[in-house]
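Our next item is chain A:
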Amino acid sequence: MDKNIGIYICTGCGIGDMLDCDPIAEMASDEYSVSICKNHPFLCGAEGVDLIKKDIEGEGVNTIIIAACSPRVNYDVFDFGQDKIIERVNFREHVAWSQAEKDENTQMLAEDYIKMACAKIGRTDLPEPFKAEEEYSKDILVVGGGVAGMTAALETAKAGYNAILVEKDPKLGGFLAKMKKNVTLPYKDISDTGAEAMIKAVSDNPKIKVYTSAAVEKISGGPGIFSVEIKANGNSATERAGAIVQATGWVPYDANKLGHLGYGKFKNVITNVEMEEMAAAGKITRPSDGKDVKNVLFIQCAGSRDPEHLPYCSSSCCLVSMKQATYVKEQNPEAVNYILYKDIRTVGQSEDFYRKAQMDGNVFIRGSVEEVGESGGNLYVSANDELLGEKIKIEELDLVVLAVGMVPRSLPAEIPKIKAPSDSKEADADGMIEVKPDSGFFATSALNLAYRQGPELPTLKYGFPDSHFICFPYETRRTGIYSAGCIRRPMEVGKAKDDATGAAMKAIQCIEATSIGMAVHPRAGDISYPEFNMSRCTQCKRCTEECPFGAINEDEKGNPLPSPTRCRRCGTCMGACPERIISFKNYSVGMIGDMLKAVSVPEEDEEKPRVIVFVCENDAYPAVDMAGIKKMNWSPYVRFVPVRCLGSIALVWVADALARGIDGLLFMGCRHGDDYQCHFVKGSELANTRLSKVSETLDRLSLESDRVKFIEVGITDCDKVPAIISEFMETIESVGPNPYKGW
Partner candidate 1 sequence: MAGNYDPSFAKEVFDNVDSGEEIKMCMQCGICAGSCPLRHEMDYPPRQIFTLIRAGRRDEVMNSKAIKLCTSCYRCKVRCPRGIPVIDVMHGLAHYGIKKGIIPRKGTAAFGGEFWKMIYNIGRIDEKTLPLKYNLLEGLVPGIKSTIEMAPMGIQMFLHHRMKLLPERKIKGIKELRKMLDKAKEMGKGGAN
Partner candidate 2 sequence: MKYFLYGGCSLEAGGKNYMVSLEPVCKALGMEFEEIEDWNCCGASISYAGANELSIMTLNARNIAIAESTGGYDIVAPCSSCYIQLVKTNHELKEDAELRNKINVILKEGNLNFKGSLNVRHLMDVLYNDGGIDKIKSTAVRPLKGLKVAGYVGCQTVRPYGEYDSVERPKVHDLLLKAIGADPVPFPKKMQCCGSGIFLTELDRCLGLVKEILDDAIANGAQLISTVCPMCALNLEMYQDKVNAKFGTNFNMPVVYLTQLMAVAFGMDLKKEAALDYCVIPPEGIIKAAIGG
């Protein structure tokens, strides 16, 4: 598009008191041939906006630089339509409110920001949404036909979309169908599971296609264009889907590992799952002799909350045992149930069910098991009764039920190994290394994705493919694939249903966004996407390795095969590529490079150092804004450059900037490590890794490594921002001016 640039400077909110606008206009006209440069005392007011609109209509302005407040505000006021390029220059928070005085340095700062904006728009094109060649599918593939999977399919259908349900067993229903009763809101009593009705609703629903005795053999493609190969009852089928819900559920923790609790040793020691199945089948009896049960003891946290077994809490076992105690009492009102627990965890309204279980006369004992044994054909349990403060023994037990926890079905029995990288220190004798849970190669076969980064969803610590984010529980590392129910996190039936409904929502949303070329969370609505100039590709594979979302496959030769519908637009690939072949229409290595070149670098004797601060636009940028709002001051020698994610920074920027005489570069990114906050998973970590390798470049240029620094800045660290800058400026002062100035 032919760019007709207009620059509009707001002099309100104190900007006019700090800057002279005329020289800025002159500079823009001289250096960037911008003919329209106007200022207004209240640009966001109706009159100010009109001024711009008139130029759009009258002068054909289509590329608008607004030098006013932060782009985080007045986003609606300065929206002039999708067909305009809008660049916001933050004169208020980053200049007027955060500079100590109106002087030459402040003026130069403002001028640099205008120059950088001009350079930026010079490299900006209006993005056009991606459109796949194939027709988009709006159907949803649901893997797993238990309560979560059936719910996902039904809710999808209710919203008017088609679902394809794949269940490994011959019959739908999963654990729900094996249950006798359920406990759920309002938690006053046990209730029917509703499994049969649900199975029927699924089977009868014309919008749901069910495959039983089936497995997903292979999934290729991406959101909107998934191709799914299903093997059902020995036959193969191929389906197309737009998004996927993985609801493959859980398996009970292997009670054979709980020999110390008598499992496998005594027939009358059973798991809660076995208890449920027995109850559902009819009568609860002693497995040893089929006799009636009168005294039952439930051992809570059998394996759960135990570092030797499952360190986590399985969430639902307290309620399950209380429910099963109800079965026992219903069968024989004189029966006695003992519940041996660590903590009773009936959160929310489910506390009511705990009350009911108490009312029923079940005996709750807080403590730990010492021994499970047999005497005279009956079981006994010795325990440490915490509240009695004594060792106790409960005899004449007919049944001991182990409340075993939930293990994600896709947890591998043994941690898989892959070939270790050559520089790995953890490799075994065969050069192999254990796969980390957050790798797509960790979990066992459920989706069989034909993805370069592994066939399954990456998982968290214990093998649950859950979100790492508190605010975004449906955040996924594989675009368009959402996990739901107990595969995600141990949860009770009611919550699994809610969770599956939410997953269906996200799947539908992904389909709708993809079909119009929009990104999903966190850059929801973004229509730009990375384009690859393949002719210059060196098959280094960095982009395919580093993409946090597994969006790029590669061919046998190592050429990247991008799947734009899987892409989340973070730009990590762009930062990874040493050949600069990946760029967005409105975000590229060249664009930022030009911005850096636009910064004026005064001569050494002027003693005006120049520092570039790259800031993550989600966290560090608002923190800087906040510091401005609080009227905190910082050096006039720094220039902020917002980036989509620090994962998108290219090392060439460092080299280029230093070569031009920029004295230092500071990178403000999100916290990384186990509790990472980067919304693109690894961006900030990758940036840090890349920067650690920058010393070579610095050495080559004979520059001090102190000139480049990475620092973690959270969104609430606004109070720290000025100090971080001052400290860095002191460092720069101590290492002295960049010797390349003026070259």
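The candidates came about this way: all candidates are chains of the complex that A comes from, given by their letters.
Just so it is clear, a residue touches a chain if its C-beta (ideal position, glycine included) is under 8 Å from a C-beta of that chain, and two chains touch if they have at least 3 such contacts; residues count from 1.
Just so it is clear, the structure is predicted and the values come from calculations on it, not from any experiment.
Within this complex, chain A touches only one of the listed candidates (1 or 2), namely 1. Within the complex formed with candidate 1, the residues of chain A that make contact are 336, 338, 344, 354-355, 358-361, 363-366, 370, 382, 385, 387-388, 390-395.
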